[in-house]
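Note that one protein chain of the assembly has been removed; the remaining protein chains are unaltered in position.
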Amino acid sequence: MNLLLQSPVLAVVIPLLFFVVIYMVERRSWRLRNALAVLAPLASFVLLASNYTRVLAGETVLVEFPAILPPLGMSFSVDYLSLLVGLVVAGVWFLVAVYSTEYMVKEHAKNRYYPFFTLTLAGTLGVILSGDLFTLFLFFELMSLSAYVLVVHEETPEAMRAGYKYLVLTIIGGLALFFAIIAVFEIAGTVSFTAGGFVAEASGLAVLAFYGFLLGFGIKAGIVPLHVWLPEAHPVAPSPASALLSGIMLKTGVYGLIRVVFNVFGSEVVRAAGLDVIMLVLAAVTIFLGSAVAIAQDDIKRRLAYSSVGQMGYILLGIGLLQERALIGAIFHIFAHAIMKATLFLTAGAIIYKTGKRRVSEWCNLGRAMPLTMVCFTMAALSMIGIPPMVGFVSKWELALGSLDAGSWGFVLLLLLSSLMNFIYYFPVIQSTLFGSQHGKGESTATKPELPIAMLAPIVVMTLVIVFVDLFPQSGVLDLAKRAAAALFLVVK
Amino acid sequence: MELLERLYTNIYYLVAVVLFVIGFHTMLTHKNLLKKLMALNIMDTAIFLFFVAIGYRSGGQAPILLPGVEKFVNPVPSALILTGIVISVSFTAFALALVVLLYKHYGTLDSDEIIAIRGKKHV
Amino acid sequence: MGVSIMHDLILEIVNRLLLPFIQLFGMYILIHGHLSPGGGFSGGAVIGASLILYSLTFRFAKVKHRMDHDTSVFFEAAGALIYVAVGFVGLLFGFNFLTNRGVFPLGVPGQLWSGGMILVITLALGAKVSGTILSLFQELLEGGSDEHGTP
Partner (left out) sequence: MFSVNHAPVLIVVMLLTAGFIVPLLGKKMALGRILFLSVGLVVVVLSLLTTFAVLESGTIVYAVGGWPAPHGIELVVDAFAAYSSLVISVISLIIYWFVVFAPREVKHEAGYYALILLLSAAMHGIVMTGDIFNLFVFVEISSLAAVAIIAVKGTKESIEASFRYLMLSALGSGGMLFGIALLFMITGQLSMEYMRVALSTTAGQYPLNLLTALGFMVIGFGIKSALFPLHIWLPDAHANAPTGSSALLSGLVVKVYIIAFMRIAYMTLGMDLFYILPLRQILLVLASLSILAGSVFAIVQDNIKRLLAFSTVAQVGYIFLGFSLLTERAVEGAIWHILIHAIMKTLLFLAVGVVIHQSGYKKISQIHGLARRMPFTFACITLGALSMVGIPGTAGFISKLYLALGALDAGQAIFAVLILASSLLSAIYYFPLIITAYFGHDALPNIKEPSLAVRLPLAVLSLAILFYGLMPSMLLPLVRQTALLITR
């Protein structure tokens, strides 16, 4: 019983329990339901944060349940990487939950939304806090399937179509992962993450397994040939769900890849088998295509979704370079992109909530009606472009340095090019909303307040994080990312 | 000559196989359900013959160990086949009952027509 | 049911003459099951066939009066139950199920009372088989939909 009370386990179990509790109480009181949905991520956040000092002292918190599901067993662990990502997940989830309480008022079927919102949190945290591939897989599937309910929430025909596509690709991804995991188990006899990896050599089956992982996690992360579901599924979901899908759940894909590359295969094996080249090629294609296609989108949520594809390319690049500095960039970008994209989706959601306009071309003069919202949008967009003081800059900087370490000038150019394209698709939005011409006079009269506080507060908080985290190095995010990367490159053989 | 002799010694098996094939052929080619049923019975009989022939010794008697009985038939196959016959009988009875019901429902015993009627309903 | 059965004098009279002998023969086969070829199934089948013959010759309703469907089903079940009961006797005496040797007096080989409980079992089987055969026949005649043809 003691095992169950360990904080990483509790962080996963509490949302699971809340899922059940919410399901039971929601018919009685919607206030209690909303409160519980907000409380679940907060509780997980606090539980995770309680590990902070232990983890920073270099300890890895590990809880194992070998009795569950033999021969594989289950385990949870918290190290630098999972602490960082876990805190980001729970934190963003908490803010989005607060936002949801107001945003979802207009929506139908709220009694379905909140339980699955919480269940998806459980899945996502489970992925991040898992101590072995199998536990990761278990929660990965839980997350993917419960997210389906969020994707199709609107129940429009296009939502159902997008949802079906999402579902089929998710299943394919899950099966690819399943194959890869049992192949690894067959080769090595274990699936627990180990520093430096445990697959000794790149045999045929091992390479096949790696492709399986790439396929499975690649589908989730939206790596380019596998991204087809993403631009369909993210826009049709309700905005808070889109923020989570794009901001958080994509990251589980790359998080899994990081674990696979560094803790299952080990960077040496990956390099020796030439698998890094594949990742780099995919990353380059993803960065370029994701950014390029985003330019052509008029629907703001589709544009943001394609932008996410491009950004996942950055992280894959950071992994594929197999350089410590590049990996710092990648890990930091997990954090940075989560915050940025969540902010962007939430602000876009706020605008749609307020005006009902989804098309960028219709967004003239919104700056006057919703000044604070648009300032936040602008800040997040600037950060995406990579303007210096903000978080988006840091990850690009580290990635660029990592590319230079690896001696690949080309990637630096690619990063610059992609920043340029980011600029091309974000700037017009900023321009037309803040400085647009005075056509729609009637709309310019600002209504007070511009947004309910529950929606505005999360956006503002995240914007503050975007702007100021980098200015205060003692916040420790970059430090944590550096330690995580160093730990992943630690080879103990 | 040797072939004929072998055929002669295995005459029961041979007949069993021929019967089996006749039954099988009839079952596959005839459309009338009753004929199919008969064909199945022929097949069963063929197998019974085969089985019983395994234990048969020509000129043997019932294996009741009374004085004077020296050469007797292996009783095991016969006993088994008795059970087989029981099964076959109950199977036939049951199948006949089904045939009656089928005729009631479809008004025909032709398997093709029955399938056609069913197909029409489905479309 | 609307089964029209021929009212034929010759058949009736021949049947009246034959039936006792057929049934007697059936009984003989039953009782000597453990002494000579034959036994529960063969005897039961002969008796069952005689009953069918009887039903076919005389009006069905009349037969129904003598031995209706419920009765045949009863014989069917009773036969099986006696069989099982005999099996349990072995169990009660601490032997395996259906044990004969050591539980029942075996008697002298070749005589009627030999082979322990085999005779009882044969009779039970006879009841079961004849009951089943008749009940199947009646079932088919009545054209009900709950046929179960279990051996």
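Lettered A, B and C in written order, each chain numbered from 1.
Note that in this section a residue touches a chain if its C-beta (ideal position, glycine included) is under 8 Å from a C-beta of that chain, and two chains touch if they have at least 3 such contacts.
In this text, all values refer to a predicted model and were calculated from it rather than measured experimentally.
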| item | value |
| --- | --- |
| Omitted chain - touching chains that are shown | A, B, C |
| Contacting the left-out chain in the complete assembly, out of A:L56, A:I182 or A:A487 | A:I182 |
| Option touching the unshown chain, where C:Q23, C:S42, C:T57 or C:T99 are the choices | C:T99 |
| Contacting the left-out chain in the complete assembly, out of C:I31, C:V73, C:V120 or C:L141 | C:V73 |
| Hidden partner interface residues of chain B, rising order | 20, 27, 33, 36-37, 40, 43-44, 47, 50-51, 54, 76-77, 80, 83-84, 87, 90-91, 94-95, 98-99, 101-102, 105-106, 114, 118 |
| For chain A, the residues touching the chain missing from this view | 67-70, 72, 134, 137-138, 141-142, 145, 152, 155, 160, 163-164, 167-168, 171-172, 174-176, 178-179, 182-183, 185-186, 205, 208 |
| Missing-chain contacts mapped onto chain C | 70, 73-74, 76-77, 80-81, 84, 87-88, 90-91, 94-102, 145-151 |
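Assume only the chains that are shown with their structure count from here on.
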| item | value |
| --- | --- |
| Chain-level touch network, classified as line, ring, star, complete or other | other |
| Whole-Å gap between the CA centroids of chain A and chain B | 70 |
| Centre distance in Å when chain B and chain C are each reduced to the mean of their C-alpha atoms | 24 |
| Parts of chain B lying in touch with chain C, wherever the complex brings them together | 62, 64-66, 82-83, 85-87, 89-91, 93-94, 96-98, 100-101, 104 |
| In the complex with chain B, residue positions of chain C that touch it | 35-37, 41-42, 109-110, 129, 132, 136, 139-140, 143, 145, 147-151 |
